[in-house]
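I have a structure here, written as structure tokens, and I will follow up with some questions on it.
What you see is the complex with one protein chain gone and the rest in place.
The chains carry the letters A, B and C, assigned in the order they are written, with residues numbered from 1 in each.
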């Protein structure tokens, strides 16, 4: 059975906690059920916005199990399975596959990054790809990891039959073009943020995994459709319109901002796990204003 | 008399030295004369590729004088006039205007950058714009200066009637879109490298000031034309094709690489001023191969 | 029962794996037993050199249990218990205390570092300190985490009765002095590397947690003793002599280099966990030469 094609818009969904800070899988499942009714092409559990780094391995697997069950085949299912060691990354990836995940998103190892050279990254991803029953994606998240995997390494990894694509959140226009130009034809370069979804598509990206997809899935998919239809003027306008709401749920107010916006549009939500702090009242007001100005309230 | 509109493709031309390391204005003029016969929309003297930082103020003004005379109105004339102090920036800008420059490219001051906050940058550019007889452009060159002027400052500066645009060499796709979306309508956002000229145009940039324009002016302008004509597929293909030659004359082999490529295509050239080192034989061979593969040799 | 005073030289011991990449607690215990016969003031399990980031939580607790049993009260026992979330950091710290650890070394959370402001760090450490049955140390490891906790935050944390000190691996001479000058009197500033143990002591540090202590514990302690005895000339000379061997097991050849050196001096050792690569033959030869030149071979 071959995996569904990687193309379009995916949401890296936020994780929901209960009042005691434990996973709230029921409310998490309610959100997933709602996303399944949107035009999103797939759902990514345990991305950075899913606070994977704040969950232990057991919590990650319980979340994947519950999430895959809630999605129940209605959308392509991706999940973050990266860990610092190759050993644990393989373990998590295999478990995720067993639980129904179709693609594993493998963040670059990063703690010992001064020690990770080209060879170390190649061996890591090749070992995971060899051991994984499902295709994997390379996940470059420079803001959080400090690792900006060079195009040459991505291009070499793209030759592996079980490495299906890359999510790059850095937004460098030249690098996106370089990765497309130098990678295997069936390798999917995916934008890591809605802030550059349109220009990424222009240089050959196949889609995006975008935090804004959590709260404005229809608009993000509409941008993708405009591009597919060759409606570049409409795509440019929508790209501009989405910049402020996107910044509000990413660079400006962080995961706390995303979770605040989720509440504003009617989704189940919670504070992020400490030490991340919840949005302040001033931040909440600013987010609400931005979403109101962009006509993005009452999405659900 | 209003300035010619800022749009299209501009080449930040390299400076030519003689065997003793002094300005060779005659050979420099020969290059400019050749550029005037290409479809370039204008010529930028004393950008970073023009080694402005390695020239003293007197040399800069002599170069501008000779260059403007050589161009003789055939192309829009821009020149870098930035200095660390507001005082000297104003002096150089006024002198450049007197010598025939139509737009001044003002690099962000940077030596004391931990001391330059929003207020310092605003006052600097506003003071220069007030004092300048010609419109100025903000020049963001983060790789060399360490300064990445935030969108908010650019947007505020765009409101000044004598600040005509910005050249940004960093290539952040989200920032290019943000600058377009948040700046005055007649403010020109210009890509600072051919490596992202096409996606920059997609998000609303008016053109680019691109080092590759020194050695492949027709191809760079063709990319711009493809975009103008809505030929996105052709633009994307050409963008991909130009990535390697562009890297060869910028990030990969630097100004020495650019000057090597200039010789390969038949232009007058020289080594850069020390401490920049000339291309090694291995680098020369690599550049030649890249330009041959891209069909860019024998341009002149 | 009050904790033993934090002063002197501590070794952040390397973790030993078996041929299949699993924890080898028996050989690890043999090393600890040997360290107990050296003049080291204490042993730190699961520091960065102990590859804590490459171990899952269960492995960490098993290592601590075995290690504390092997040390059996002969040396002060510290262990790294930091995790990205406050919740898991508290869990690991409590478990470590239960297993016999006397001080918990809590690395700064770092994955979501653009989101961690002063308030986030203060609340994290204060929450851990409140919940911990044993005193904690703040662990600043900027090279790996990208977080350089400012002196002001360290100074404020030093006021908490259950925060006993800080290990700073960055080696900024002004910051070491500032932390000493601005922190509570009984707060221990500890150097994070033997490369600056002597100047750190000069500005008021109480000692160090130094990777070189793994392979040259007597020499590291001797440096400390020279300082205590006011023998500054001898301390300076020994500091100079230890620079090369120290770089070999830290910045230059990394944890792989440390583990190679351990083998050279007769300790139990192994490769680091992938994606960290083992020393190459050239690196092994360089390390052996450096240790021979410094007279540090055959330590055990």
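Assume a contact is a pair of C-beta atoms (placed from the backbone, for glycine too) under 8 Å apart; a residue touches a chain by one contact, two chains touch by 3 or more.
From a predicted model like this one, the values you see are computed outputs, not experimental measurements.
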Missing chain: touched chains present in the view: B, C
Residue among B:6, B:140, B:256 or B:287 touching the omitted chain: B:256
Touching the absent chain when the full complex is considered, from C:24, C:41 or C:178: C:178
Residue in contact with the excluded chain [from B:62, B:240 or B:273]: B:273
Hidden-chain contact residue, picked from the options C:131, C:147 or C:243: C:243
Residue of B:19, B:56, B:185 or B:282 in touch with the missing chain, whole complex considered: B:56
Chain B, residues in touch with the chain not shown (by the definition above): 21, 48, 53-57, 83-88, 109, 111-117, 119-121, 123-124, 127, 143-146, 251, 254-256, 273-277
Touching residues (missing chain, whole complex) on chain C: 171-178, 180-181, 193, 195-196, 198-200, 202-204, 230, 232, 236, 239-240, 243
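The criterion applied here is as follows: only the chains that are shown with their structure count from here on.
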Gap in Å, rounded to a whole number, between the CA centres of chain B and chain A: 36
CA centroid of chain B to CA centroid of chain C, Å: 49
Overlap residues in chain C, where contacts from two or more other chains coincide: none
